[in-house]
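Chains shown are a subset, placed as in the full complex.
Labels A, B and C are assigned to the chains in the order they are written; within every chain, residues are numbered from 1.
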Amino acid sequence: MTVTTTEVTAPAPGRRMNILFSLTLIGLLLFLWILLGIWTVSFWTPLNISNLLRQGAMTAILALGQTFVIITAGIDLSVGAIVGFTSVILAWLIQAGVPLWLSIVLTLLMGVAIGVFHGFGIVRMGLPPFIITLATLTSLRGIGLLITNGSTINITNEGFTNFARADFFGVPSLFWMVILVAIPAYFFLHLSRWGRYLFAVGSNREAARLSGVNVNRMIYLAYILSATCAAFVGVLLASRIGIGNATQADGWELQAIASSVIGGTSLFGAIGSVQGPLIGAFILATINNGANLLNVNSFWQRIITGVLIIVIVYFDQLRRRRM
Amino acid sequence: ADVTIPIIVKDTTSFYWQIVLAGARKAGKDLGVKVPELGAQSESDINGQISILENAVAGKPAAVVISPTEFKALGKPVDEAAKSVPVIGIDSGADSKAFTSFLTTDNVQGGRIAADGLAAAIKTATGKDSGDIAIITSLPGVGSLDQRREGFLDQIKTKYPNLKVIADKYADGQATTGLNMMTDLITANPTLVGVFASNLIMAQGVGQAIAENKLGDKIKVIGFDSDDKTVGFLKEGALAGLVVQDPYRMGYDGIKTALAASKKEKVEANVDTGANLVTKANMADPKIDALINPKVK
Amino acid sequence: MTSLEEISHRHDDSKKTEATRVPPGSPILELVGLQKNYGYVEALKPATISFLAGEIHAIVGENGAGKSTLIKLLTGVIRRTAGEVVWCGHPVQLATPNEAIARGINAVHQEVVLCPHLTVAANLFLGDELNRFGMMRKREMEKEAQVVLDDLGFGLPAPALLGSLTIGQQQLVATARAAMRGTQFLIFDEPTAYLTRQESAQLFKLIRRLQSEGVTIVYISHRMEEVFELADRVSVLRDGTHVGTRTIGETNENELIALMINRSLEQIYHKEQIPAGETILDVRGLSGPGFEDVSLTVRAGEIVGLYGLIGAGRSEFALGLYGRQPVSAGEIHWQGKKVTIRNERDAMRLGIALAPESRRDQGLCLNLPIGLNINLPVFERLSKGPLISRSDEATNADRQIRDLSIKTPTRRVLASSMSGGNQQKVVIGKWLSHGARLFIFDEPTVGVDVGTKAEIYRLFAALLKQGAGIILISSYLPEVYELADRLHVFRQGHLVASHDYHKASHEEVLGEAIGV
């Protein structure tokens, strides 16, 4: 099958430009923050900044995982469902008396397994990523609901449920988790050859294959990373809400994709970074946080979010075209 | 007004919660309190509601009124919030001892009332309280819906052993899905005599299926909550009854109590705002009429 | 500073190429009954050919004869249906590209297969990055890449994005890539298709240099003079069958062509004397992105040739004229009237047709049937009211397939499953039925075999006789030189010289194009 998009307007994702471009996105984020600081008295309070960092954290990690997949010109619609599902698995394991560390490890392995399944579907069965991940999205919610019998599993481990609320050195633990994921991700994507292979696979699969890149393995890897990030977010969510519930994180896949694209990732593949999706996620979190502080009607909030997505991505395109 | 008391509901996109907000709005106007109307966009969005609570508290309000989406999950965040402001719970509870006051409807009790209503309707139609019945829940994993289902099933089991629950379905929050499920239930189970549709949107879908097939005489449906549509169904007989709470009062009294609490006045710790069964027979009753025609706007 | 040899040798060592070196002159790679079927299509019938260490072995054959298929089999791109490949005396599988690379078998494919979103340097090192502690040494790779590019005389910037280069330049990158990989056996599949003489000469120098280092070269081309200039031996394929191998000294062009097409061909360049008619197109001082101040005229019945090096701006000029890209200055007069061409449809309405240079990017809808491709520009004519006339649709497509002897069982075959040359014929066929007054052919015979080239030139003559004019853009000097009634030379976006038919020598034209 041949996919051709003729006009490449996208420019060098060269190093210097990448930094410049992220700067501009960061600029936007800072601009929003300054604006909110002027409009509301409570924005720049330590409590609110903590809240903001906490609220953006989970989407940020999801968006980062998603970015690996999008760079290979794929898509992972299942991440929201994985979050809900793994929160159930984790709660179930903890309540079954499995030690906490083991429960977490097993839950993350569950993420790996789901990623492997996606890779298998795409590589071996030749299914479009959109379809296989849509199918797991549907099925995983079903399995999670079966396990909980449609309700929720309470997690009684206090230490675990306190974690998501804790601060370390004044920074919310959830934000530390973003850093924990982002640093190895940066090394992987931008400094190691595997990262470069991901870009190569997204740019021209055949060329990558002819260069001796194990294309199939890279695709497996991308989906495993995405699903494992989602499973990790499932753990964090379980800690934050203290329950396992299969219907949680509904629609987060779209938020993750939107964050990634706002952060400059191209849905056609081969363009993306680690910092982009993180900034994208915090821009979205800021919009919500700001709207709450400004007491914007929640319906208007949706409208504004939609409009801002268009505006941000549009200006991003413009800037990239001009460079 | 410099006193701010935000109210956080479960799902701003539902009519029921809009009535709660309308009550709160009215109270705000009457008492001179600024009432930001906040809430998640789905009853199953627990994390979203926690974030909203966090943001609301960051704004340093006088008090917070909240209807927790999930009993356990909101416990800790409410504890946390109560450290800085008084927290008033409405509609549903949370796993926290920090609430200054509670104004709740007992959803389990609501389910029991529905079961009684259904049994009564079936008895009026067929002369006996036996036969096959079904329950349709709008969404899985939603605390209040779980409780209604639980109360309903328990009441049927203990009080009406001859009513047999042959289908226990979950939809996806869509009226159309409820409608499709109901038409399929009708096809597959000609012996069906009653259904409990445990929230507004399912009552709309199920009522439509009954109306479509003109089975109002044969299959009795009890819904939960009310709006023009379901009241219309009640009038034409597609629905046999509606369990109606008093959301307007919950909103109004929630703000009133919160204001009192913020002034360190003594408030009642627990208030049950109650649930009533509305049927064609008692619709005209002025008290009931006020419930099913709330002053939303 | 490292040079190409050092880098390529380092790769040699680092890869630990399993090759037990074979003495020059004895077989390094032998095909024994090698065969490939695509479904029912027998792309390569059992072929037995042996390649001798250190030789330059040319392969020629008509479009669709199976040349690219053979190459893809040797490089592990596709899997064989039957037969055996013997490498240095041992049978090998060659089931994946890695197996081929590990043995030092590399290829520069007919279609450029590199990653457009990566830099030139990243492409050169793809799959073979320099690492330290698991991290890439980006700066060193960039430096080395630049050294190799300079050493080869290609003058390409290593940090540039591959996608920003022209196809020809990309082809050069692919060549550099193959050259620095510790190659023992290097296959070129029509490498000069997108190169001008200048670049071709550079390439030949490189090929000779590699040969002197003991590399075995397989060279596929439709250009006979290249084959005679370079090759030691030549094998001929026809319809997937290996019909013979000759030592270059013992054969001649006519014999090879006869072997290829099973008949003889008196003359390739078919030039009839057609009296030039009225002026169709008069371009005055046209400027746009990539070209400046270009003035030329085209009259009915004449071929206007545009020659130049890569990036000289001819394609850009054609696209500007055709309304695909905005022009910034200048006037276009069409049949005596001043016109503005805002988009492609304006151009088509006037009666201008453009067969673009890149069949993959601009010419074909690859995953659609060739019938649809051929009819695409003329559906308006094939429709009765709102609906398409199915029979007209079939007739038109089948006529082009027949006229251009496109090798395909039916018009329903997908364009992507055709050989390169046959794809090119579809691109031309799209426009022949358009009934335009002015045809712009941009590199129309890239990858087309000699027999078909002759057919295409005959079709040009037929168009001219019907009163049309042709702008022929070609980087293949003999073609423009022999066909064009007037030859314009482009250099760096400017039209620098014009000659009437055979008024200047090859050398003069080339000199003007290079700018010496």
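FYI, a contact is a pair of C-beta atoms (placed from the backbone, for glycine too) under 8 Å apart; a residue touches a chain by one contact, two chains touch by 3 or more.
Here the structure is a predicted model, which means the values were calculated and not measured.
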item	value
Overall stoichiometry - one representative per chain kind is placed in view	A x2, B x1, C x1
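Keep in mind that, in the parts below, only the chains that are shown with their structure count from here on.
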item	value
Computed distance of Cα centres, chain B from chain A, in Å	34
Approximate Å spacing (C-alpha centroids) for the pair chain A, chain C	43
Chain B-chain C separation of Cα centroids, rounded to whole Å	71
Chain A: positions in contact with at least two other chains	none
Complex contacts: residues of chain A adjacent to chain B	40, 42, 45, 47-48, 51, 54-55, 58, 145, 148, 150-152, 154, 161-162, 165, 237, 240-243, 245-250, 288-289, 292-293, 295, 297-299, 302
Sites on chain A touched by chain C in the complex	1-2, 4, 6, 8, 10-15, 187, 191-193, 196-197, 199-200, 202-204, 206-214, 269-271
Chain B residues within the chain A interface of the complex	6, 12, 36-39, 41-42, 44-47, 50-52, 54-60, 70, 72-73, 75-77, 80, 137, 139-143, 146, 170
